[in-house]
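To start, the structure itself, in structure tokens.
Note that one protein chain of the assembly has been removed; the remaining protein chains are unaltered in position.
Right, subunit A next:
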Amino acid sequence: MELVYFLIILFSTQYLRDTLHTKTEDPETDKRLNFLRIAAIVYFCISMVTSFDDQTGGMWLWHVLIVAFFWYLNHDEKFKSGKSYFQSFYAPIVIAIFLDVVSVALPTFYSKYDSYLDSFSSIAFIWVIAIWYQNRKQQKQLAAERLQRLEEEKQNQLIAAQKAELELVVGERTREILQQKEELETTLQHLQATQVQLIQSEKMASLGELTAGIAHEIQNPLNFVNNFAEVNTELIEELKEEQEKESPDLELIEEILTDLADNMQKMVYHGKRADSIVKGMLLHSRSGSGEKQLVDINALADEYMRLAYHGLRAKDKSFNAALEKNFQTDPLMGQVMPQDFGRVLLNIFNNAFYAVMERKREEGENFQPTVWLSTSQEENFLLIKIRDNGTGIPDAVKEKIFQPFFTTKPTGQGTGLGLSLSYDIIHKGHNGTLTVTSEKNSFTEFCVQIPLIN
């Protein structure tokens, strides 16, 4: 039975030292437990060597020792966690003490069942070993679990660190993206502003082209208005002089009066001529309200056809072209933004006249430049066709003509925005279509379709 007690003390101290980690966390207690263990080992060795267990006195000392040991463990708060483990040892201890008490108190009874009772120490031994083994298994399992937990914790820490790092990176990226977004927005604003400026400059360019020609055209009537007015002043002076004479020359007076009247008529005629030119120019430059109005498409197209022709002729009077008009229905009313729509027509006419002029330059006298304007009302749209027998558009160029900045004119003579803006005005502004068909050195025909609005 000493072996059992010895093992109980050995296992218990070992258990406490392991579970409470006294070695590192409580060296004081560790020392005490270690002392108890060593004491137990020493006492066990002595008892074995001297075999003074033969008298039950040795055993009683063991009983006292073990009770004191457990009493000590039970009275220290530190060892509370090991209580259930100690308690599993109580049963063999209590029974051992009981048996020893019986052997003293009832020696005859004890010796009668001696063999049964003695086998108890073997059972107690197995019991203690079993508990120890069971506990060791649990400890190992716990240790494994703890290890796993530690591993998991490490993993978690690693993940947390990675997450923090990721968040930092994401934050940085987000800032970069935001900055890029802001930069892009600024760029977009610049682009939009530039676009507005370009559209404006295109408008001014086409207007400028027209004004240059028209301003020149105004000088001619002005020349007559100014000079005939000055002539008339002179004639009136002459008339006065003649009347003051003793014998006025009636024939001369009559002649002067006729000239005066003729000159007045010429002044009025040239004044009106200048007036109509200025009116045409104003119509083009007036800023459009951007609202659709019901207008006579025929009249509008005719006006811009003449305006384009007029503008070109003002620059180059040697230029002549036949203007052919074919209106299926007259008037032809349509819902358009007159200024924008007029710009489209002016653009197409300018191109048409430019093309026939080029071909005339190439082919000379035998070529008769002609520009056709025809309008018609189809089932659910209005159709305006502008055709010229000019140089035509090569196939390679045809697909590019509606692209912004594309121009075949020499540098400085075209912005390359005319047809691209026209395309936008018809497609976006009027829900219509602007298409072109052409054959090199034969013809070009632009078709404008706009939906009928009731």
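Convention: a contact is a pair of C-beta atoms (placed from the backbone, for glycine too) under 8 Å apart; a residue touches a chain by one contact, two chains touch by 3 or more; residues count from 1.
Quick note on the criterion: contacts and distances are computed from a predicted model.
Asker: Mind telling me which option in "ABC transporter permease", "Response regulator", "Ech hydrogenase subunit C" or "Quaternary amine transport ATP-binding protein" is what UniProt lists for the chain we can't see?
Answerer: The record names the chain that does not appear here as "Response regulator".
Asker: For the chain left off this view, which of A:S111, A:Q219 or A:Q403 is in contact with it?
Answerer: For the chain that is not drawn, the touching residue is A:Q219.
Asker: Pick out which of A:F228, A:Y423 or A:F443 touches the chain that's been left out of the picture.
Answerer: Missing-chain contact among the listed residues: A:F228.
Asker: Could you tell which one of A:T13, A:N263 or A:T391 touches the chain left off the display?
Answerer: The single option touching the absent chain is A:N263.
Asker: From the list A:D316, A:E362 or A:E439, which touches the chain that is not on show?
Answerer: A:D316
Asker: List the residues of subunit A that touch the chain left out of this view.
Answerer: With respect to the unshown chain, the touching residues of subunit A are 216-217, 219-220, 222-224, 226-228, 230-231, 234-235, 259, 262-263, 266, 270, 314-318, 320.
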